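The complex appears here without one of its protein chains, the remainder shown in place.
Each chain gets a letter, A and B, in the order it is written, and its residues are counted from 1.
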Amino acid sequence: MSASFDKGYNALKEQVDASVAAFFSSCVHCGMCSDACLFFTETGAPERTPINKTEPLRRVWQQEYTLLGRIGKIFGFGKKVTDEMLTEWETLIYDSCTLCGRCSMICPVGNDIADMIRKTREGMAASGHAPPGLIGATKRAVTIGSPMGVKLPALQAQIAHVEKDTGMTIPVDVEGADYMLLLSSMEIMNFPEFIEAVGKIFKHANVSWTIASEAFEATNSGIQIGSSDIAAELVQRIVDAAAKLKVKNVISPECGHAYMAIRWEGPNLIGKPYDFKVVHILELLDDLRQQGRLKVSGRVKDKLTYHDPCQISRRGGVIDEPRNLIAMFADNFVEMPDPGKMNWCCGAGGGVSSNERADEIRLQVFQRKKDQLDAIHVDGMISACSNCRIHLEDGLEEYHMEMPVLSLTETLAENLEDK
Amino acid sequence: MTETELLTWARGPGFQIATVIFVLGIALRIAEIVMMGRRGNLAEPKGSAMSSGLRTVFSRTVPDASTFKRSAFTVTAGYIFHIGLFVVIFLFAPHILFFKDLLHISWPALPSTVIDATSVVTIITLIVILVHRLKDPVKRFLSNFDDYLGWFVTILPLVTGYIAFHRVGMSAPSLIAIHILSVQLLMIVFPFTKLMHAFTIFLARWYNGAISGYRGVQS
Partner (left out) sequence: MTKDLSRKDTTLGDALRSKGISRRSFLKFCAATASMMALPPSMIPTIANALEKARRPSVIWLSFQECTGCTESLTRAHTATVESLIFDSISLDYHHTLQAAAGHAAEAAREAAMEENKDKYLVVVDGSIPMDNPGYSTIAGISNYDMLVDTAKHAAAIVTVGTCAAFGGIPHAKPNPTGAVAVSDIIKDKPIINVSGCPPIPVVITGVLTHFLTFGTIPDLDNLGRPKTFFGQSIHDRCYRRPFYDKGLFAESFDDEGAREGWCLYKLGCKGPTTYNACATTKWNGGVSFPIESGHPCIGCSEPNFWDGGGFYKAISIPTENLTQTAIYSAAAGAAVGVAAGTLGRIKKSAAGKAHDKVTIDDLEK
């Protein structure tokens, strides 16, 4: 079995629904979506206009699902979708898009363009037009269990370090726990302090939790590459582990699209609702805050701002929670321009950071984040996605800017009242 | 054919033909869209898709400040010509009579001098918009025959209406007939082009708001 153009075309046909039809019928070529997309604003390349990225899907809609298009096809009208065309669109759909969804927020006729790009990726993946880097990550995710190749021993080693350093026990495979925590490979490898922070907070707030050894990976490469089949397989592992451990809730960690994958796409991918609830770590922490179970005594005097990870805030719905939590410890918090649901993407989500081919453009578009930061002159930036954090650090270095990029959970843990 | 015969034809069979194509075409396209359906969402909702969708239908009309700064021309010129078009079409007494005959409801008119001035502003704005579409890199890249045809059939009734109102060049029956025929051209072309956005925008905005609102974000 291998990828083929026919499979890709068929996948595109499956993706057209009433919303797609309404969107394409309404586009008036105003170009406002380009002004919302950092891949255009920082490069000026018109082909990176978001709606243009959906052209393969649009042609399929027009020629397969409109009467006029079908009649036109008989007479040879209408530009065809070909394998060459899909090749041409690869860098637009993968390298120049993080599925951040800003375009969907501003389109005056109401098009959810990011959603349509996500759908277009289904056709690209099935026809073999995904970036090699992303294909590699996806293969590792399915075969090894992590796109970065992190196996259970690696996680166990990190856990051991935390337990040794803090003296607390990190619960693994505890049946009947309230919460099952997922972790992104990025956190395990690059930010293991997160595990320590979570352990500390949950102990402080007396939360019953566990990590599942059979399904600890939060990242879902299937979502990034745009293959629902693969994404479903990855979600199913989590569902199976949650069932086995009989947990009530699954926590999505500080990882952007992991939340989108498990919280919003998950049940639709596997075709049935969950027997558990899904919360983002920030949602849980805010819940604990509201219940009065978090006692924060530390104050951070540095001038701080918050970078909204796209898949968590704009596309995920977790916008107020981080701000509530930051307010617990920050003395000098300022919003960057366009805060909250209109914040600008860091430039690395949606598979872009796994795509070596996109390294250059990824750093080029960081200029947008730089402009936001230059307007507020802060000492530090908080975020809640490790992929954002790694890339933000890359960008700050590239543009010779000095400031720490902090994890919200970690900062909160640092400022907890010692009991 | 005499001028009066042309005018009477335009007011008679002309409108019949144009109405059939216009209404049938619009109904067809909307039905075609809605029939595709949408899969139900099995994830647990955080907000209300229904109320969010409804709200987006209206709220999307107002861009946020940052977006407006970047797309100021598109937004401003777009609003001027849309509002101008609305005023000229729906608030001019002879046109209101047309709608009263069609829909059996009526509403007050604006003085025809106001309509006249509005039509001039609208025509000029449309010309400026065309120039912008031809010169702006993104718009030029995106634009195709559909865009230019849509522009043409929209400005033509405005221009012919202005000429008919001021009775320049030919005698009145011909000018009014030409104006009515240009409206019918717009009606016939409408369902096959992006002009459909006048109707499908309500669906698109609703879907957008519903998808996002389900996740608890007002889009």
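By definition in this document, a contact is a pair of C-beta atoms (placed from the backbone, for glycine too) under 8 Å apart; a residue touches a chain by one contact, two chains touch by 3 or more.
Given the structure is predicted, the values throughout are model-derived calculations rather than measurements.
Contact with the chain that does not appear here is found for just one residue of A:Leu92, A:Ile230, A:Ile382 or A:Leu408, A:Ile230.
When the full complex is taken into account, the listed residue touching the unshown chain is B:His95, out of B:Arg70, B:His95 or B:Arg140. Listed by residue number, the positions of chain B touching the unshown chain are 2-5, 7-8, 11-13, 15-16, 19-20, 22-37, 93-95, 97-98, 101-104, 108-113, 167, 171-173, 176.
Interface residues of chain A with the unshown chain, by the touch rule above, are 1-4, 7, 10-11, 13-14, 16-17, 64-67, 125-126, 128, 130, 135, 138-139, 142-143, 225, 227-230.
Following the convention adopted for this analysis, only the chains that are shown with their structure count from here on.
For the pair chain A and chain B, the distance between C-alpha centroids works out to 38 Å.
Interface of chain A with chain B (complex): residues 16-23, 25-32, 34-36, 40-41, 44, 46-47, 49, 51-52, 65-68, 104-112, 115, 263-268, 271-274, 277-278, 313-317, 319, 337-338, 341-342. Listing the residues of chain B that touch chain A in their complex gives 28-29, 32-39, 41-44, 46-47, 56-57, 60-61, 63-64, 66-67, 70-71, 74-75, 78, 136-144, 147, 150, 192, 194, 196-197, 200-201, 203-209, 211-212, 215-219.
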